[in-house]
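Inspection log for the structure reproduced underneath, given as structure tokens.
Only one protein chain is missing from this complex, and each of the others stays in its spot.
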């Protein structure tokens, strides 16, 4: 019996399992980042929203400046500033409903604060008194996440769980251009698309992963072009245009909430400050690049638009500045107080109940601390 | 000082860093898998190549059948058959030059054999006498890789190293549709594109990862659509059309060798047998699907083409069958011999030199074996 | 244990039953992993669950272990109780970052606000003729990760009881299933409420006076066999089944060793840096003046897990255990 006889006749058909499952074209990002400010789209933007964004941007910038100052004063161990990226930070927080969840990366303190997290509690990780200073459930903000991209699958799982429970909840996950290279990025996007989970991925492409420029991170036409490979739409947006970021995020959130599944959004932005206060950015980039980007400052862009359209006058600016100053003063004052720490907390939350082993260690530390406080030093 | 004053004026330009880095269109796969057999392209195919492919397909099928039989006879612990996928296996081996490297996944015994690895040595892993039976350097075939997708970064690293050394070497890495979900897949493709490494990725999309169908694995239009997200071309090919797979692979290999960087190729195929002999495929798929695919058998497709064009007659078929039978007889005979094993090998290759700790354990086992062979059982 | 023998079942069946009962009792329990749905898992432990509870409660995931565990973290954040299956021991490695950096630490990170009640089922160990990467004993990695519970049953009843307890735990539990005991059979009554054992208690499987074998999981039956064989040599061995590596039941273990004065730790995992070091060290700290001999260890060699045809030389067997018992300095006694 030849193989032919065994297998039946020849079929000139394409492989039976193959049907293109969807038209990829709508999933591809536009060639140019979406912009609102300075374009015709700006006219359609809600003035109240723009003013709200403006106030938040000014407050956010002030927060970045204040937090950076606190590192110099030794009140913060380290601060990864998002100066220059405030439009993304603020728009991410504002695009969500109260019941939604935010999954920030380590740089996104500002997004957490804009969503309502107490400005001091948001800095706990970076001050070093604990790992997370706020209750994630209070404002539905996951802990600031240090291991890059690892929070993305969390966002997918949470969104999926909410959907299974019939809750109308969307998760927004933030990650950097560098983080997009991690395997967790890939796995999270794939799970999200397969499960059609109500999750939005916001990549802040700020040009660098510490010192590594985008060209060494990816060879793709854009990071948003990754979306089609998961079967979700990819969108490209000017990350310094707060109105544009807010609109694109809001669309994606609405789409997700309506059961349309996940979206990947790449926001083109720039980190004006060094990676953190501990970093020396002159080692890997020139001043002129930074200067160019200063000319595309998110606050300036929005301020110009508002001013042009007569939506913002000196009083309005002053009000925004005053609110920002009040926040900064409060932050300064509270950060200048030493946090009250109890070393015994080290054992309190490792498990629901400490293991017998931990109880022994707890006793040991307690005895040491008592000896110490009794001054009975060796 | 307002932020405006501080930052300089408004610029209605797009974000300064943004330029689309390349036209994504050429990176996208065609809507239909590429086919040669039964199309006009077949006329251009080299008859010698087609005959060579045919002989290898027949031999490959016979190898799959024989290896599966060996599992029933207890001569192989397990065999993941590639029956139905022989066109991919064979074309992968034949598209490479001698100096190139093949990185097979655990299912790709056949590709290793088609590349020249001894048919018995290729089964060592599955027989269980050692983990890899062949010298990877002899035919430049990496060990059959069990942890899915983990061999892909190896292929990238090797190709990159070869290029750095000025060697004209291409690496071809094979992976399944399921494996494409792993983080290592993503990281490997990204490194390859950033480094413009001379590597070709061949995804055999056989519709299943054990029991999990493609629709639960990905929501993408095709797996080949992932390529654009890395900045490399994605190609879609009928994986049961040996001439098409060979051509697409050869093009990609040539492109890589010429410095054009990596390519991702998705071959649409089907696993006719169960996942392994230990699997019960009736639990997750119906007979009719299998039957449909039997009608698109890679050997039948090529045999028909060759016969139609008068390139293959009964003698030619018989010669292919005879060669396959000879291989199978040799395989049977040699696999029916018990491998000669030395338990002391357990310690021989853990390090270049055994650690003192291993030497002690070596002595212990040696003493036990001596006691055993002296019959001085406890 | 007060279980009433009713009908014989395999360990795999007991595990399936535990999953089923947990899912029936609590709608928050979700099973997820590779091939756990339609196929029922490569070991059939999740057999029938997708049918009974639907695909949303027992889900075939994409093939990506970090993604499986990572999404389970998010699900747990939202109040679910994911039970994750890692298909084989070595295929849990891609999920290590999620495990170490998040699963084990989220409760502590958030001062108890965000507990993660995730059960991670890992079929582990050798003796089944598996090809490379299918027979690892990776418990040392889990033990060295604070914030995890590490549990492993050795009997059919414990498989049920401990898995129920693991799923009920508000902490993450790495639940190690000894592959080669999946088909071990025993009589056991799943209706008995007592069959839910608390996590953290070792059990004396066999009483003896001469020395204690401290062991767990797949090595428990081997130690019991060794204890039988030891009677010929005049040794009356006690066998302690740890059942839980974290938390560790110092009380039961130390009490036994204080009674017998000698101990051997037995496990499949590699010796160097393996669980036995910890166990021997803590037993010695606690029982030093009761010890007639150093606590010895019988473990897998410090090598990558061998190919099937050589694994019998690697696995701790009766002879190797008895050899170790023989080296417990019996002369010193008289």
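Just so it is clear, A, B and C label the chains in written order, and each chain counts residues from 1 on its own.
The rule is short, and it goes like this: a residue touches a chain if its C-beta (ideal position, glycine included) is under 8 Å from a C-beta of that chain, and two chains touch if they have at least 3 such contacts.
Source: prediction; values computed, not measured.
Enquirer: Could you tell me which displayed chains border the chain that was left out of the figure?
Expert: A, B, C
Enquirer: Kindly state which of the options B:59, B:160 or B:246 is in contact with the chain not pictured.
Expert: Hidden-chain contact among the options goes to B:160.
Enquirer: Going by the contact rule already stated, which one of B:83, B:150, B:204 or B:240 would touch the omitted chain in the full complex?
Expert: B:150
Enquirer: Considering the complete complex, identify which of A:179, A:207, A:262 or A:298 is in touch with the unshown chain.
Expert: Of the listed residues, the one touching the omitted chain is A:179.
Enquirer: Can you list where chain C touches the absent chain?
Expert: Contact residues on chain C toward the absent chain are 66, 90, 93-94, 96-97, 100-101, 104-105, 108-109, 132-133, 140-141, 143-147, 246, 248, 269-270, 272-282, 284-285, 288, 291, 293-297, 301-304.
Enquirer: Touching the missing chain, which residues of chain A?
Expert: Counting over the whole complex, chain A touches the hidden chain at residues 77-78, 125-131, 146-148, 178-179, 181-184, 209-212, 216-218, 283-284, 339, 341, 343, 345-347, 350, 355, 357-358, 361, 365, 368-369, 377-378.
Enquirer: Which parts of chain B are in contact with the chain that was left out?
Expert: Looking at chain B, the ones touching the missing chain are residues 130-132, 135-137, 142-143, 147, 150, 152-162, 164-165, 171, 183-184, 186-188, 190-191, 194, 345, 348-352, 355-357.
As a convention for this text, only the chains that are shown with their structure count from here on.
Enquirer: Using CA atom averages as chain centres, what separation in Å is found between chain A and chain B?
Expert: 38
Enquirer: Hunt down the residues of chain C that sit against at least two other chains at once, touch-wise.
Expert: 61-62, 64, 66-67, 94
Enquirer: Please set out, as single numbers or ranges, the residues of chain B touching at least two other chains.
Expert: 181-184, 216-218
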